[in-house]
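Every protein chain but one is kept in place in this view of the complex.
Right after this comes subunit A.
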Amino acid sequence: MSVDRRKIAVFGAAFMLRLLLTCLFPSLPDLLTGRVEVSTPVNSFKRLQEGLFLYTRNVSPYDGGVFHQAPLLLPLFALLPDAKSWPLPTAIFYFLVDLLNAYALVTISASGQSVKSRLHSAVRKHVRWDGVSVAAWFLFNPLTIATCLARATSVFTTSGILFAVSNAVGGNSINAMLALGFASYLSLYPALLFIPLVLVCYDRRSEGPNPPNVGSFIARHAALLLASVAGLLGLSCLITGNFWEFVSATYGFHLLVPDLTPNVGLWWYFFIEMFDSFREFFLGVFWLHLASYVGGLTTRFRRQPLFIITALLGVFAIFKPYPSISDASLFFALLPLYRHLFPLMRYTFFAGSAILYSSLLGPAFYHLWIYAGSGNANFFYAITLVWSLGLSILLADTVFAALRDEWEQEHPERVGTEVRQV
């Protein structure tokens, strides 16, 4: 009963905080919507409004080359009252999505898969936070709040991923694949999470009486994922009418990265500086680099598939073509599940300070570059490098801690000894 009361308190407080911020500072959502750190070309609410305007007037939403998001969002937002004159219903809708995401986190945490799965059991099982603390960590993270207030559509991708994971750890592999299909349909890159996710499902199934064959299990789930994506694409086709136009405006846009508006990621500056003849080559290299983490992490962390997902989300937050702070907030949301690794991490304070510094200096340098005119693009790019560095240190430290945990499990007699880099 008391746990329930805590949950209600956390969820209610998170909702009230968001509502309070929206009502006390009515210009805040629009301010955040315009920030490059929050809104990228593929999740911007402003661009969604533009697409919605065209859609409600029976023009193809992809005309004009502004809108690059999945078409199924359009009928959804067409149901909500106009965000310009009635901002509150849309805002509350986003608050509820945030709460749902937190609820999925509570489920993931309650399953205990992060500390004890089929093949692995952490050494410090007792050091953990309960679901409500994990949810609070997510809900009161300033990055999450900023994303929510800015009404970035990446929160729907976040929901897809979190629900896929929460269903997978709950043993409901069909729903997990459907949710992952939804996330991949919205922003493409979650498809890379398929292998670790199917491993989570497989491990859960294998805990039961008769474990299925690995190959056929994966093949069946791959087919399911493909079917769900195909179904969503079919629906989209009904909405837009022109299949190739929408595919090239959304997935083509994700893959070919034509819009080099500054963001917190590493791609835009590289591709601005690059000669056009090398563009295709480096696009391939960058995407390959991003995808290559899946193989490596899956092989190494086969015993902790949920950790692969967490680490991959960290990788995506750094190396995606259009990352925003919402990707970082998703990574930070899953980290507290690994509370038992925190004592093993070595650079949290420095990584945290680097992230804090860059999140203050980023807007300042962007101001100097764009508004004051006394700085230039290098100012902002330098800070995005620091931001990525902070995230990378944090990610590398988490991976180190997870490896150390596995090692300590294998060598119980060596627990607590100093590591030395060779």
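We adopt the following convention: a contact is a pair of C-beta atoms (placed from the backbone, for glycine too) under 8 Å apart; a residue touches a chain by one contact, two chains touch by 3 or more; residues count from 1.
Keep in mind that, in the parts below, contacts and distances are computed from a predicted model.
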item: Protein name as given in UniProt for the chain not displayed, "Pc22g01510 protein", "E2 ubiquitin-conjugating enzyme", "Origin recognition complex subunit 2" or "Probable cytosolic iron-sulfur protein assembly protein CIAO1 homolog"; value: "Pc22g01510 protein"
item: Selected residue (touches chain absent from view) among A:Phe93, A:Phe270, A:Trp287 or A:Tyr357; value: A:Tyr357
item: Touching residues (missing chain, whole complex) on subunit A; value: 124, 343-344, 349, 353, 356-357, 360-361, 364-365, 367-368, 371-374, 416
